[in-house]
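A single protein chain has been omitted; all remaining protein chains appear in their positions.
Every chain is named by a letter (A and B) in the order it is written, and numbering of its residues begins at 1.
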Amino acid sequence: MLEHYLPIFMMILGGVLFGIVMVKLNEWLGPRRPTEEKLTTYESGMEPVRTARERFSVKFYMVAVLFILFDIEVVFMYPWAVAFRELGIIGFVSMTVFILILLIGLFYVWRKGALEWD
Amino acid sequence: MIEQILHSLSLFLPETTLTVFFCAAIIVGLVAGRTSRASLYVALIGIALATWFAIQQAGSSEGIFTGMVVVDPFATFFKLLIGMSAIVILLFSLYSAEVQSTAHRHIEYGSLLLAMTLGMFLMAGSTNLLMMVLAIELTSLSSYVLAGYTREATDSSEASLKYIIYGAVSTGLMLYGVSILFGLTGATDFYNINRALATGSVNATALLVATIMIVAGFGYKISAVPFHFWTPDVYEGAPVTITAFLSVASKAAGFALMMRFFKTCFIDANALGLPAGMWASLQGFEWNKLLAILSVLTMTLGNLVAVWQNNLKRLLAYSSIAHAGYMLMGVVVLSDKGLAAVLIYFIVYLFMNLGAFYVVMLVANKTGSEDIDTYKGLGYRSPLISVAMVVFFISLAGIPPTAGFIGKLFLFAALLDAKWIWLAVVGALNSVISLYYYVRVVRNMFLRDPERNAEPVVFSAPQVVIVLALLIPTILFGLFYSPIVELANASVVMFGMK
Partner (left out) sequence: MMQDFTQWLQQPGLSHFLIVSGLLFSFGMFAVLTRRNAIMVLMGIELILNSANINFLAFSRYTTGTLDGHLVAIFVIILAAAEAAIALAIVLNIYQNFNTVNVDELNHLRD
(Lines give C-alpha, C1' and ligand atoms only; values in the text may rest on other atoms or scores of the structure.)
Protein backbone atom coordinates (compact mmCIF):
# COMPACT_ATOMS: atom_id res chain seq x y z
CA MET A 1 0.00 0.00 0.00
CA LEU A 2 2.89 2.30 0.83
CA GLU A 3 4.19 2.07 -2.76
CA HIS A 4 0.96 3.64 -3.96
CA TYR A 5 2.16 6.85 -2.39
CA LEU A 6 5.39 6.76 -4.42
CA PRO A 7 4.15 9.16 -7.14
CA ILE A 8 3.20 11.67 -4.46
CA PHE A 9 6.63 11.49 -2.85
CA MET A 10 8.26 11.93 -6.25
CA MET A 11 6.00 14.87 -6.95
CA ILE A 12 6.95 16.55 -3.66
CA LEU A 13 10.64 15.89 -4.25
CA GLY A 14 10.40 17.24 -7.79
CA GLY A 15 8.59 20.35 -6.60
CA VAL A 16 11.13 21.15 -3.92
CA LEU A 17 14.09 20.53 -6.23
CA PHE A 18 12.56 22.64 -8.99
CA GLY A 19 12.06 25.55 -6.59
CA ILE A 20 15.61 25.43 -5.26
CA VAL A 21 17.17 25.01 -8.70
CA MET A 22 15.24 27.93 -10.21
CA VAL A 23 16.10 30.36 -7.41
CA LYS A 24 19.77 29.39 -7.39
CA LEU A 25 19.94 29.51 -11.21
CA ASN A 26 18.50 33.00 -11.17
CA GLU A 27 21.02 34.15 -8.60
CA TRP A 28 23.88 32.64 -10.57
CA LEU A 29 22.95 33.78 -14.06
CA GLY A 30 21.28 37.12 -13.45
CA PRO A 31 23.24 40.40 -13.18
CA ARG A 32 23.20 42.04 -9.71
CA ARG A 33 23.36 45.83 -9.72
CA PRO A 34 21.66 46.93 -6.48
CA THR A 35 20.61 50.54 -5.97
CA GLU A 36 18.94 51.99 -2.92
CA GLU A 37 15.61 52.17 -4.71
CA LYS A 38 15.77 48.49 -5.57
CA LEU A 39 16.55 47.41 -2.00
CA THR A 40 13.49 48.99 -0.39
CA THR A 41 10.51 46.86 0.58
CA TYR A 42 8.06 46.27 -2.25
CA GLU A 43 4.69 47.69 -1.22
CA SER A 44 2.75 47.60 -4.48
CA GLY A 45 4.42 50.75 -5.71
CA MET A 46 3.74 52.79 -2.58
CA GLU A 47 6.63 54.29 -0.64
CA PRO A 48 7.14 52.35 2.59
CA VAL A 49 6.75 54.82 5.46
CA ARG A 50 7.90 52.96 8.57
CA THR A 51 8.87 49.57 9.90
CA ALA A 52 6.36 46.73 9.71
CA ARG A 53 7.44 45.31 13.05
CA GLU A 54 5.38 47.31 15.46
CA ARG A 55 2.66 46.79 18.04
CA PHE A 56 -0.83 46.43 16.73
CA SER A 57 -3.54 48.57 18.21
CA VAL A 58 -5.39 46.94 21.05
CA LYS A 59 -8.60 47.47 19.05
CA PHE A 60 -7.66 44.58 16.74
CA TYR A 61 -7.47 42.42 19.81
CA MET A 62 -11.03 43.21 20.84
CA VAL A 63 -12.32 42.50 17.37
CA ALA A 64 -10.39 39.23 17.29
CA VAL A 65 -11.82 38.05 20.60
CA LEU A 66 -15.37 38.89 19.52
CA PHE A 67 -14.76 37.21 16.19
CA ILE A 68 -13.61 33.97 17.84
CA LEU A 69 -16.71 33.85 20.01
CA PHE A 70 -19.33 34.54 17.39
CA ASP A 71 -17.53 32.58 14.71
CA ILE A 72 -17.19 29.39 16.72
CA GLU A 73 -20.89 29.34 17.59
CA VAL A 74 -21.53 28.45 13.95
CA VAL A 75 -20.15 24.99 14.76
CA PHE A 76 -23.50 24.21 16.38
CA MET A 77 -25.35 25.09 13.21
CA TYR A 78 -23.59 22.47 11.05
CA PRO A 79 -25.08 19.44 12.80
CA TRP A 80 -28.41 21.22 12.83
CA ALA A 81 -28.21 21.94 9.12
CA VAL A 82 -27.25 18.34 8.34
CA ALA A 83 -30.11 16.87 10.36
CA PHE A 84 -32.56 19.69 9.77
CA ARG A 85 -35.40 17.54 8.46
CA GLU A 86 -35.04 14.81 11.07
CA LEU A 87 -34.95 17.27 13.96
CA GLY A 88 -38.05 19.09 12.76
CA ILE A 89 -39.77 21.61 14.97
CA ILE A 90 -37.80 20.69 18.11
CA GLY A 91 -34.51 21.47 16.46
CA PHE A 92 -35.88 24.67 15.01
CA VAL A 93 -37.16 25.95 18.36
CA SER A 94 -33.95 25.05 20.20
CA MET A 95 -31.79 26.76 17.61
CA THR A 96 -34.04 29.83 17.70
CA VAL A 97 -33.55 30.09 21.45
CA PHE A 98 -29.81 29.60 21.00
CA ILE A 99 -29.59 32.32 18.36
CA LEU A 100 -31.72 34.67 20.48
CA ILE A 101 -29.29 34.31 23.37
CA LEU A 102 -26.44 35.00 20.95
CA LEU A 103 -28.32 38.11 19.80
CA ILE A 104 -28.51 39.34 23.40
CA GLY A 105 -24.73 38.90 23.51
CA LEU A 106 -24.40 40.93 20.33
CA PHE A 107 -26.71 43.60 21.78
CA TYR A 108 -24.52 43.75 24.90
CA VAL A 109 -21.33 44.08 22.88
CA TRP A 110 -22.89 46.77 20.73
CA ARG A 111 -24.25 48.84 23.63
CA LYS A 112 -20.96 48.53 25.51
CA GLY A 113 -19.29 50.16 22.51
CA ALA A 114 -16.95 47.27 21.76
CA LEU A 115 -17.87 47.46 18.07
CA GLU A 116 -16.91 51.14 17.74
CA TRP A 117 -13.51 51.60 16.21
CA ASP A 118 -12.80 54.93 17.92
CA MET B 1 -40.38 13.01 21.85
CA ILE B 2 -42.01 16.41 22.30
CA GLU B 3 -43.86 15.21 25.41
CA GLN B 4 -40.58 14.00 26.87
CA ILE B 5 -38.90 17.33 26.26
CA LEU B 6 -41.81 19.28 27.69
CA HIS B 7 -41.80 17.07 30.75
CA SER B 8 -38.06 17.56 31.14
CA LEU B 9 -38.49 21.31 30.81
CA SER B 10 -41.05 21.35 33.59
CA LEU B 11 -38.49 19.75 35.90
CA PHE B 12 -35.77 22.07 34.61
CA LEU B 13 -37.56 25.17 35.87
CA PRO B 14 -34.86 26.44 38.31
CA GLU B 15 -32.20 26.37 35.59
CA THR B 16 -34.52 27.92 33.01
CA THR B 17 -35.34 30.70 35.46
CA LEU B 18 -31.67 31.44 35.95
CA THR B 19 -31.10 31.54 32.18
CA VAL B 20 -34.02 33.90 31.61
CA PHE B 21 -32.88 36.20 34.39
CA PHE B 22 -29.32 36.07 33.05
CA CYS B 23 -30.58 37.53 29.79
CA ALA B 24 -32.84 39.92 31.70
CA ALA B 25 -29.97 41.17 33.87
CA ILE B 26 -28.01 42.13 30.74
CA ILE B 27 -30.91 43.85 29.00
CA VAL B 28 -32.19 45.64 32.10
CA GLY B 29 -28.69 46.76 32.99
CA LEU B 30 -28.06 48.14 29.51
CA VAL B 31 -31.38 49.95 29.38
CA ALA B 32 -31.17 51.32 32.92
CA GLY B 33 -27.89 53.10 32.33
CA ARG B 34 -24.31 53.01 33.48
CA THR B 35 -24.44 53.34 37.23
CA SER B 36 -27.69 51.59 37.96
CA ARG B 37 -27.92 48.81 40.51
CA ALA B 38 -30.80 47.29 38.53
CA SER B 39 -28.78 44.23 37.43
CA LEU B 40 -27.95 43.36 41.02
CA TYR B 41 -31.63 43.40 41.95
CA VAL B 42 -32.54 41.35 38.88
CA ALA B 43 -29.92 38.81 39.90
CA LEU B 44 -31.26 38.73 43.45
CA ILE B 45 -34.83 38.14 42.28
CA GLY B 46 -33.72 35.52 39.74
CA ILE B 47 -31.69 33.50 42.22
CA ALA B 48 -34.40 33.72 44.89
CA LEU B 49 -37.01 32.49 42.40
CA ALA B 50 -34.79 29.69 41.13
CA THR B 51 -34.08 28.55 44.69
CA TRP B 52 -37.81 28.61 45.41
CA PHE B 53 -38.52 26.47 42.34
CA ALA B 54 -35.74 24.10 43.40
CA ILE B 55 -37.36 23.70 46.83
CA GLN B 56 -40.65 22.89 45.09
CA GLN B 57 -38.94 19.92 43.46
CA ALA B 58 -38.17 18.34 46.84
CA GLY B 59 -39.03 14.67 46.76
CA SER B 60 -38.98 14.16 43.00
CA SER B 61 -36.37 11.77 41.68
CA GLU B 62 -36.09 11.58 37.91
CA GLY B 63 -33.64 11.73 35.06
CA ILE B 64 -34.41 14.40 32.47
CA PHE B 65 -33.21 15.27 28.95
CA THR B 66 -32.36 11.63 28.13
CA GLY B 67 -30.30 11.27 31.27
CA MET B 68 -28.15 14.38 30.92
CA VAL B 69 -29.33 15.81 34.22
CA VAL B 70 -31.21 14.36 37.18
CA VAL B 71 -33.55 15.94 39.66
CA ASP B 72 -33.23 14.09 42.95
CA PRO B 73 -33.09 14.94 46.69
CA PHE B 74 -29.28 15.08 46.55
CA ALA B 75 -29.30 17.68 43.75
CA THR B 76 -32.12 19.63 45.37
CA PHE B 77 -30.17 19.86 48.62
CA PHE B 78 -27.17 21.35 46.89
CA LYS B 79 -29.30 23.70 44.80
CA LEU B 80 -30.82 25.01 48.00
CA LEU B 81 -27.36 25.44 49.54
CA ILE B 82 -25.94 27.17 46.45
CA GLY B 83 -29.00 29.37 46.00
CA MET B 84 -28.91 30.48 49.62
CA SER B 85 -25.26 31.37 49.52
CA ALA B 86 -25.78 33.26 46.24
CA ILE B 87 -28.55 35.30 47.85
CA VAL B 88 -26.37 36.07 50.86
CA ILE B 89 -23.50 37.07 48.56
CA LEU B 90 -25.74 39.45 46.63
CA LEU B 91 -26.85 41.05 49.91
CA PHE B 92 -23.16 41.39 50.85
CA SER B 93 -22.48 43.01 47.49
CA LEU B 94 -25.07 45.72 48.05
CA TYR B 95 -22.97 46.90 51.01
CA SER B 96 -19.52 46.13 49.68
CA ALA B 97 -17.27 49.14 49.08
CA GLU B 98 -15.33 47.21 46.41
CA VAL B 99 -18.41 46.32 44.38
CA GLN B 100 -20.11 49.67 44.78
CA SER B 101 -16.98 51.56 43.71
CA THR B 102 -17.20 49.96 40.27
CA ALA B 103 -20.84 50.83 39.65
CA HIS B 104 -20.40 51.01 35.87
CA ARG B 105 -19.80 47.24 35.78
CA HIS B 106 -22.84 46.10 37.74
CA ILE B 107 -24.27 44.46 34.62
CA GLU B 108 -21.35 42.06 34.46
CA TYR B 109 -21.45 41.43 38.19
CA GLY B 110 -25.14 40.57 38.28
CA SER B 111 -25.26 38.54 35.10
CA LEU B 112 -22.06 36.58 35.81
CA LEU B 113 -23.24 35.71 39.30
CA LEU B 114 -26.39 34.33 37.68
CA ALA B 115 -24.33 32.38 35.15
CA MET B 116 -22.12 30.99 37.90
CA THR B 117 -25.16 29.93 39.93
CA LEU B 118 -26.60 28.26 36.82
CA GLY B 119 -23.33 26.38 36.32
CA MET B 120 -23.38 25.19 39.91
CA PHE B 121 -27.04 24.12 39.73
CA LEU B 122 -26.10 22.00 36.71
CA MET B 123 -23.06 20.62 38.54
CA ALA B 124 -25.37 19.47 41.33
CA GLY B 125 -27.50 17.48 38.88
CA SER B 126 -25.35 16.29 35.98
CA THR B 127 -25.12 12.55 35.33
CA ASN B 128 -23.28 12.69 32.03
CA LEU B 129 -19.60 13.29 31.35
CA LEU B 130 -20.39 15.99 28.80
CA MET B 131 -22.80 17.80 31.10
CA MET B 132 -20.29 17.49 33.93
CA VAL B 133 -17.52 19.17 31.95
CA LEU B 134 -19.82 21.87 30.62
CA ALA B 135 -21.24 22.68 34.05
CA ILE B 136 -17.78 22.93 35.59
CA GLU B 137 -16.67 25.12 32.74
CA LEU B 138 -19.67 27.46 32.95
CA THR B 139 -18.98 27.96 36.64
CA SER B 140 -15.27 28.45 36.10
CA LEU B 141 -15.50 30.85 33.16
CA SER B 142 -17.84 33.12 35.11
CA SER B 143 -15.67 33.01 38.21
CA TYR B 144 -12.47 33.83 36.26
CA VAL B 145 -14.02 37.12 35.22
CA LEU B 146 -15.55 37.83 38.62
CA ALA B 147 -12.20 37.23 40.36
CA GLY B 148 -10.78 40.05 38.26
CA TYR B 149 -13.85 42.19 38.70
CA THR B 150 -12.11 45.19 40.23
CA ARG B 151 -9.81 45.10 37.26
CA GLU B 152 -7.99 48.36 37.94
CA ALA B 153 -6.70 46.79 41.15
CA THR B 154 -3.49 44.97 40.29
CA ASP B 155 -4.16 42.27 42.90
CA SER B 156 -7.49 41.46 41.36
CA SER B 157 -6.19 41.14 37.81
CA GLU B 158 -3.26 39.03 38.95
CA ALA B 159 -5.68 36.78 40.81
CA SER B 160 -7.81 36.28 37.72
CA LEU B 161 -4.80 35.37 35.54
CA LYS B 162 -3.56 32.81 38.06
CA TYR B 163 -7.07 31.46 38.40
CA ILE B 164 -7.61 30.98 34.68
CA ILE B 165 -4.22 29.38 34.08
CA TYR B 166 -4.57 26.83 36.87
CA GLY B 167 -8.23 26.38 36.03
CA ALA B 168 -7.65 25.81 32.33
CA VAL B 169 -4.85 23.31 32.95
CA SER B 170 -6.97 21.26 35.34
CA THR B 171 -9.91 21.38 32.95
CA GLY B 172 -7.58 20.13 30.22
CA LEU B 173 -6.34 17.29 32.42
CA MET B 174 -9.89 16.42 33.38
CA LEU B 175 -11.05 16.38 29.77
CA TYR B 176 -8.20 14.07 28.82
CA GLY B 177 -9.17 11.78 31.68
CA VAL B 178 -12.80 11.92 30.59
CA SER B 179 -11.80 10.99 27.05
CA ILE B 180 -9.91 7.94 28.30
CA LEU B 181 -12.83 6.93 30.51
CA PHE B 182 -15.12 7.31 27.49
CA GLY B 183 -12.81 5.09 25.49
CA LEU B 184 -12.65 2.44 28.21
CA THR B 185 -16.38 2.22 28.77
CA GLY B 186 -17.82 3.50 25.50
CA ALA B 187 -20.35 5.59 27.38
CA THR B 188 -20.78 9.14 28.56
CA ASP B 189 -23.69 8.43 30.85
CA PHE B 190 -22.70 7.74 34.48
CA TYR B 191 -25.06 4.77 34.79
CA ASN B 192 -23.82 3.21 31.57
CA ILE B 193 -20.24 3.70 32.72
CA ASN B 194 -21.12 1.82 35.89
CA ARG B 195 -22.64 -1.00 33.84
CA ALA B 196 -19.61 -1.20 31.56
CA LEU B 197 -17.22 -1.27 34.51
CA ALA B 198 -19.30 -3.91 36.25
CA THR B 199 -18.56 -6.39 33.45
CA GLY B 200 -14.97 -6.36 34.69
CA SER B 201 -13.39 -6.21 31.24
CA VAL B 202 -11.81 -2.79 31.73
CA ASN B 203 -8.06 -2.29 32.02
CA ALA B 204 -7.46 -1.35 35.67
CA THR B 205 -4.32 0.73 35.08
CA ALA B 206 -5.92 2.85 32.39
CA LEU B 207 -8.95 3.32 34.63
CA LEU B 208 -6.72 4.49 37.47
CA VAL B 209 -4.92 6.99 35.22
CA ALA B 210 -8.22 8.34 33.92
CA THR B 211 -9.61 8.65 37.44
CA ILE B 212 -6.55 10.53 38.69
CA MET B 213 -6.85 12.97 35.80
CA ILE B 214 -10.55 13.51 36.47
CA VAL B 215 -9.81 14.03 40.16
CA ALA B 216 -7.51 16.88 39.08
CA GLY B 217 -10.59 18.69 37.81
CA PHE B 218 -12.60 18.08 40.97
CA GLY B 219 -9.60 18.81 43.19
CA TYR B 220 -9.19 22.18 41.58
CA LYS B 221 -12.86 23.04 42.15
CA ILE B 222 -12.82 22.03 45.81
CA SER B 223 -9.21 23.31 46.21
CA ALA B 224 -7.72 20.05 47.41
CA VAL B 225 -3.92 19.66 47.65
CA PRO B 226 -2.04 19.36 45.24
CA PHE B 227 -4.47 21.29 43.03
CA HIS B 228 -4.83 24.17 45.47
CA PHE B 229 -2.11 26.55 44.24
CA TRP B 230 -4.57 29.09 42.94
CA THR B 231 -6.58 29.28 46.16
CA PRO B 232 -4.57 31.66 48.39
CA ASP B 233 -3.75 34.10 45.60
CA VAL B 234 -7.26 34.18 44.19
CA TYR B 235 -8.89 34.45 47.61
CA GLU B 236 -6.61 37.34 48.50
CA GLY B 237 -6.86 39.19 45.20
CA ALA B 238 -10.53 38.77 44.33
CA PRO B 239 -13.23 41.01 45.85
CA VAL B 240 -14.25 39.62 49.27
CA THR B 241 -17.79 38.88 48.12
CA ILE B 242 -16.51 36.68 45.30
CA THR B 243 -13.98 35.02 47.58
CA ALA B 244 -16.76 34.10 49.98
CA PHE B 245 -18.86 32.76 47.11
CA LEU B 246 -15.99 30.67 45.78
CA SER B 247 -15.18 29.29 49.20
CA VAL B 248 -18.75 28.11 49.89
CA ALA B 249 -20.87 27.63 46.79
CA SER B 250 -18.18 26.65 44.33
CA LYS B 251 -16.77 24.14 46.78
CA ALA B 252 -20.23 22.75 47.52
CA ALA B 253 -20.96 22.30 43.82
CA GLY B 254 -17.56 20.64 43.30
CA PHE B 255 -18.24 18.24 46.15
CA ALA B 256 -21.75 17.49 44.90
CA LEU B 257 -20.48 16.59 41.46
CA MET B 258 -17.54 14.60 42.79
CA MET B 259 -19.67 12.56 45.18
CA ARG B 260 -22.22 11.85 42.48
CA PHE B 261 -19.56 10.91 39.96
CA PHE B 262 -17.82 8.48 42.28
CA LYS B 263 -20.99 7.00 43.67
CA THR B 264 -22.85 6.47 40.40
CA CYS B 265 -19.82 5.40 38.36
CA PHE B 266 -17.74 3.30 40.71
CA ILE B 267 -20.10 1.77 43.26
CA ASP B 268 -21.14 -1.83 42.88
CA ALA B 269 -24.93 -1.67 42.98
CA ASN B 270 -25.24 -5.45 43.36
CA ALA B 271 -22.71 -6.03 46.11
CA LEU B 272 -23.87 -8.61 48.62
CA GLY B 273 -23.43 -8.99 52.33
CA LEU B 274 -22.96 -5.35 53.24
CA PRO B 275 -24.53 -3.65 56.26
CA ALA B 276 -27.29 -1.21 55.36
CA GLY B 277 -26.00 2.14 54.18
CA MET B 278 -22.50 0.86 53.31
CA TRP B 279 -21.25 0.68 49.73
CA ALA B 280 -18.60 -1.32 47.96
CA SER B 281 -16.51 -0.13 45.05
CA LEU B 282 -16.50 -2.03 41.77
CA GLN B 283 -14.02 -4.85 41.06
CA GLY B 284 -11.66 -3.84 43.85
CA PHE B 285 -10.93 -0.45 42.33
CA GLU B 286 -10.20 1.40 45.55
CA TRP B 287 -10.67 4.99 44.57
CA ASN B 288 -11.49 5.89 48.16
CA LYS B 289 -7.86 5.21 49.15
CA LEU B 290 -6.89 7.82 46.58
CA LEU B 291 -9.27 10.30 48.17
CA ALA B 292 -8.00 9.42 51.65
CA ILE B 293 -4.47 10.43 50.65
CA LEU B 294 -5.83 13.61 49.11
CA SER B 295 -7.79 14.34 52.28
CA VAL B 296 -4.79 13.95 54.59
CA LEU B 297 -2.56 16.10 52.38
CA THR B 298 -5.25 18.75 52.03
CA MET B 299 -6.07 19.28 55.66
CA THR B 300 -2.50 19.02 56.89
CA LEU B 301 -1.07 21.47 54.40
CA GLY B 302 -4.01 23.86 54.76
CA ASN B 303 -3.71 24.01 58.53
CA LEU B 304 0.08 24.15 58.71
CA VAL B 305 0.37 27.01 56.24
CA ALA B 306 -2.57 28.92 57.74
CA VAL B 307 -0.59 29.26 60.96
CA TRP B 308 1.85 31.66 59.24
CA GLN B 309 -0.69 33.93 57.59
CA ASN B 310 -1.10 37.57 58.56
CA ASN B 311 -3.67 38.53 55.96
CA LEU B 312 -7.12 37.47 57.09
CA LYS B 313 -8.31 36.62 53.56
CA ARG B 314 -5.25 34.43 53.03
CA LEU B 315 -5.76 32.83 56.42
CA LEU B 316 -9.36 32.02 55.54
CA ALA B 317 -8.15 30.67 52.17
CA TYR B 318 -5.90 28.12 53.85
CA SER B 319 -8.60 27.40 56.40
CA SER B 320 -11.02 26.67 53.55
CA ILE B 321 -8.44 24.29 52.03
CA ALA B 322 -8.27 22.52 55.39
CA HIS B 323 -12.05 22.27 55.54
CA ALA B 324 -12.10 20.67 52.10
CA GLY B 325 -9.78 18.06 53.61
CA TYR B 326 -12.16 17.38 56.50
CA MET B 327 -15.10 17.01 54.16
CA LEU B 328 -13.16 14.61 51.91
CA MET B 329 -12.96 12.28 54.91
CA GLY B 330 -16.71 11.87 54.69
CA VAL B 331 -16.47 10.73 51.06
CA VAL B 332 -13.70 8.23 51.83
CA VAL B 333 -15.77 6.04 54.15
CA LEU B 334 -18.18 4.79 51.44
CA SER B 335 -21.35 4.96 53.43
CA ASP B 336 -24.60 6.89 53.52
CA LYS B 337 -23.58 8.10 56.95
CA GLY B 338 -20.37 9.62 55.61
CA LEU B 339 -22.26 11.30 52.79
CA ALA B 340 -24.83 12.68 55.23
CA ALA B 341 -22.00 13.98 57.43
CA VAL B 342 -20.58 15.92 54.46
CA LEU B 343 -24.00 17.44 53.80
CA ILE B 344 -24.37 18.43 57.47
CA TYR B 345 -20.90 19.94 57.37
CA PHE B 346 -21.83 21.99 54.33
CA ILE B 347 -24.93 23.50 55.97
CA VAL B 348 -22.83 24.51 58.95
CA TYR B 349 -19.93 25.66 56.81
CA LEU B 350 -22.25 27.91 54.80
CA PHE B 351 -23.16 30.00 57.82
CA MET B 352 -19.84 30.12 59.62
CA ASN B 353 -17.63 30.71 56.61
CA LEU B 354 -19.86 33.33 55.00
CA GLY B 355 -20.09 35.01 58.41
CA ALA B 356 -16.32 35.11 58.84
CA PHE B 357 -15.84 36.53 55.33
CA TYR B 358 -18.57 39.10 55.91
CA VAL B 359 -16.91 40.42 59.06
CA VAL B 360 -13.59 40.60 57.20
CA MET B 361 -15.34 42.57 54.46
CA LEU B 362 -16.99 44.97 56.91
CA VAL B 363 -13.73 45.66 58.69
CA ALA B 364 -11.90 46.09 55.38
CA ASN B 365 -14.60 48.52 54.21
CA LYS B 366 -13.94 50.70 57.26
CA THR B 367 -10.18 50.37 57.63
CA GLY B 368 -9.11 49.45 54.09
CA SER B 369 -6.99 46.56 55.34
CA GLU B 370 -7.31 42.83 55.95
CA ASP B 371 -4.14 42.59 57.99
CA ILE B 372 -4.30 40.80 61.31
CA ASP B 373 -2.92 43.91 63.05
CA THR B 374 -6.04 45.83 62.04
CA TYR B 375 -7.95 43.58 64.41
CA LYS B 376 -5.95 44.66 67.46
CA GLY B 377 -8.38 45.75 70.11
CA LEU B 378 -11.35 45.52 67.75
CA GLY B 379 -13.28 44.00 70.64
CA TYR B 380 -13.35 47.42 72.29
CA ARG B 381 -14.01 49.38 69.13
CA SER B 382 -16.89 47.28 67.87
CA PRO B 383 -18.05 44.70 70.43
CA LEU B 384 -20.96 43.15 68.51
CA ILE B 385 -19.03 42.48 65.31
CA SER B 386 -16.08 41.14 67.26
CA VAL B 387 -18.20 38.75 69.29
CA ALA B 388 -19.77 37.54 66.04
CA MET B 389 -16.28 36.98 64.60
CA VAL B 390 -15.29 34.98 67.70
CA VAL B 391 -18.33 32.74 67.29
CA PHE B 392 -17.60 32.18 63.59
CA PHE B 393 -13.99 31.34 64.35
CA ILE B 394 -14.61 28.93 67.21
CA SER B 395 -17.23 27.32 65.02
CA LEU B 396 -14.67 26.95 62.21
CA ALA B 397 -12.31 25.43 64.77
CA GLY B 398 -15.08 23.00 65.76
CA ILE B 399 -15.53 23.80 69.45
CA PRO B 400 -18.90 23.22 71.17
CA PRO B 401 -21.50 24.64 71.56
CA THR B 402 -21.26 26.00 68.01
CA ALA B 403 -22.54 24.41 64.82
CA GLY B 404 -18.99 23.67 63.65
CA PHE B 405 -18.71 21.10 66.42
CA ILE B 406 -21.80 19.26 65.18
CA GLY B 407 -20.34 19.13 61.67
CA LYS B 408 -17.09 17.60 62.90
CA LEU B 409 -18.89 15.26 65.31
CA PHE B 410 -20.89 13.59 62.55
CA LEU B 411 -17.83 13.34 60.29
CA PHE B 412 -15.77 11.60 62.95
CA ALA B 413 -18.68 9.38 63.94
CA ALA B 414 -18.99 8.20 60.32
CA LEU B 415 -15.22 7.57 60.18
CA LEU B 416 -15.16 5.52 63.38
CA ASP B 417 -18.23 3.62 62.23
CA ALA B 418 -16.38 2.48 59.12
CA LYS B 419 -13.17 1.68 61.06
CA TRP B 420 -11.06 4.45 59.52
CA ILE B 421 -9.35 5.06 62.88
CA TRP B 422 -6.06 6.46 61.55
CA LEU B 423 -7.82 9.00 59.36
CA ALA B 424 -9.95 10.12 62.31
CA VAL B 425 -6.77 10.60 64.38
CA VAL B 426 -5.18 12.71 61.64
CA GLY B 427 -8.36 14.77 61.40
CA ALA B 428 -8.46 15.34 65.16
CA LEU B 429 -4.79 16.40 65.25
CA ASN B 430 -5.49 18.83 62.45
CA SER B 431 -8.37 20.36 64.36
CA VAL B 432 -5.98 21.03 67.22
CA ILE B 433 -3.53 22.82 64.91
CA SER B 434 -6.35 24.88 63.43
CA LEU B 435 -7.29 26.09 66.90
CA TYR B 436 -3.99 27.96 67.11
CA TYR B 437 -4.52 30.30 64.20
CA TYR B 438 -8.18 30.94 64.87
CA VAL B 439 -7.44 31.83 68.49
CA ARG B 440 -4.60 34.08 67.35
CA VAL B 441 -7.10 36.40 65.64
CA VAL B 442 -9.45 36.27 68.63
CA ARG B 443 -6.57 37.14 70.93
CA ASN B 444 -5.73 40.13 68.76
CA MET B 445 -9.29 41.37 69.03
CA PHE B 446 -9.74 41.09 72.77
CA LEU B 447 -6.42 40.78 74.55
CA ARG B 448 -4.49 43.47 72.68
CA ASP B 449 -4.97 47.18 73.21
CA PRO B 450 -6.22 49.13 70.22
CA GLU B 451 -3.90 51.59 68.52
CA ARG B 452 -3.90 54.96 70.17
CA ASN B 453 -6.79 57.31 69.33
CA ALA B 454 -8.63 54.51 67.48
CA GLU B 455 -12.28 55.44 67.04
CA PRO B 456 -15.12 53.01 67.73
CA VAL B 457 -16.19 51.36 64.49
CA VAL B 458 -19.92 51.67 63.80
CA PHE B 459 -21.86 49.59 61.30
CA SER B 460 -25.22 50.34 59.74
CA ALA B 461 -28.41 48.53 60.71
CA PRO B 462 -28.75 46.34 57.57
CA GLN B 463 -25.14 45.21 57.95
CA VAL B 464 -25.74 44.18 61.54
CA VAL B 465 -28.90 42.34 60.49
CA ILE B 466 -26.93 40.30 57.94
CA VAL B 467 -24.32 39.45 60.57
CA LEU B 468 -27.02 38.35 62.97
CA ALA B 469 -28.75 36.31 60.27
CA LEU B 470 -25.52 34.33 59.90
CA LEU B 471 -24.61 34.34 63.59
CA ILE B 472 -27.86 32.98 65.00
CA PRO B 473 -27.88 29.75 62.90
CA THR B 474 -24.21 29.21 63.75
CA ILE B 475 -25.11 29.04 67.44
CA LEU B 476 -28.58 27.56 67.05
CA PHE B 477 -27.53 24.57 64.94
CA GLY B 478 -24.93 23.80 67.58
CA LEU B 479 -27.69 23.27 70.12
CA PHE B 480 -30.66 22.06 68.06
CA TYR B 481 -29.13 20.06 65.30
CA SER B 482 -31.85 17.50 64.61
CA PRO B 483 -33.45 19.50 61.73
CA ILE B 484 -30.22 19.69 59.73
CA VAL B 485 -29.40 16.06 60.45
CA GLU B 486 -32.83 15.01 59.23
CA LEU B 487 -32.50 17.18 56.13
CA ALA B 488 -29.08 15.67 55.38
CA ASN B 489 -30.28 12.09 55.93
CA ALA B 490 -33.21 12.68 53.59
CA SER B 491 -30.91 14.22 50.97
CA VAL B 492 -28.35 11.46 50.49
CA VAL B 493 -30.69 9.71 48.07
CA MET B 494 -29.36 9.79 44.53
CA PHE B 495 -31.48 8.92 41.53
CA GLY B 496 -30.95 5.39 40.28
CA MET B 497 -28.88 4.22 43.24
CA LYS B 498 -30.29 2.04 45.98
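A few comments on the model shown:
By definition in this document, contacts are C-beta pairs under 8 Å (C-beta built on N, C-alpha and C of every residue); 3 or more make two chains touch, one makes a residue touch a chain.
Being a predicted model, the structure only gives us computed values, none of them experimental.
Within the full complex, the residue among B:Thr117, B:Thr171, B:Thr243 or B:Thr300 touching the omitted chain is B:Thr171. The omitted chain makes contact with just one of the residues B:Ser157, B:Gln283, B:Asn365 or B:Asn444: B:Ser157.
The omitted chain makes contact with just one of the residues A:Leu6, A:Leu29 or A:Val58: A:Val58.
Although one chain is not drawn, the whole complex shows that of B:Val133, B:Leu301, B:Ala418 or B:Val467 it is B:Val133 that touches it.
Not every partner is drawn; the one left out touches chain A at residues 1-2, 58, 61, 64-65, 68-69, 72-73, 75-76, 79.
What chain B contributes to its contact with the hidden chain is residues 129-130, 133-134, 137, 141, 144-145, 148, 151-152, 154-155, 157-162, 164-165, 168-169, 171-173, 175-176, 178-180, 182-183, 186-188, 232-233, 236-237, 305, 308-309, 314.
Assume only the chains that are shown with their structure count from here on.
For chain B in complex with chain A, the residues that touch the partner chain are 1-2, 5, 19, 23, 26-27, 30, 107. Interface residues of chain A facing chain B in the complex, by the touch rule stated above, are 89-90, 101, 104, 107-108, 111-112.
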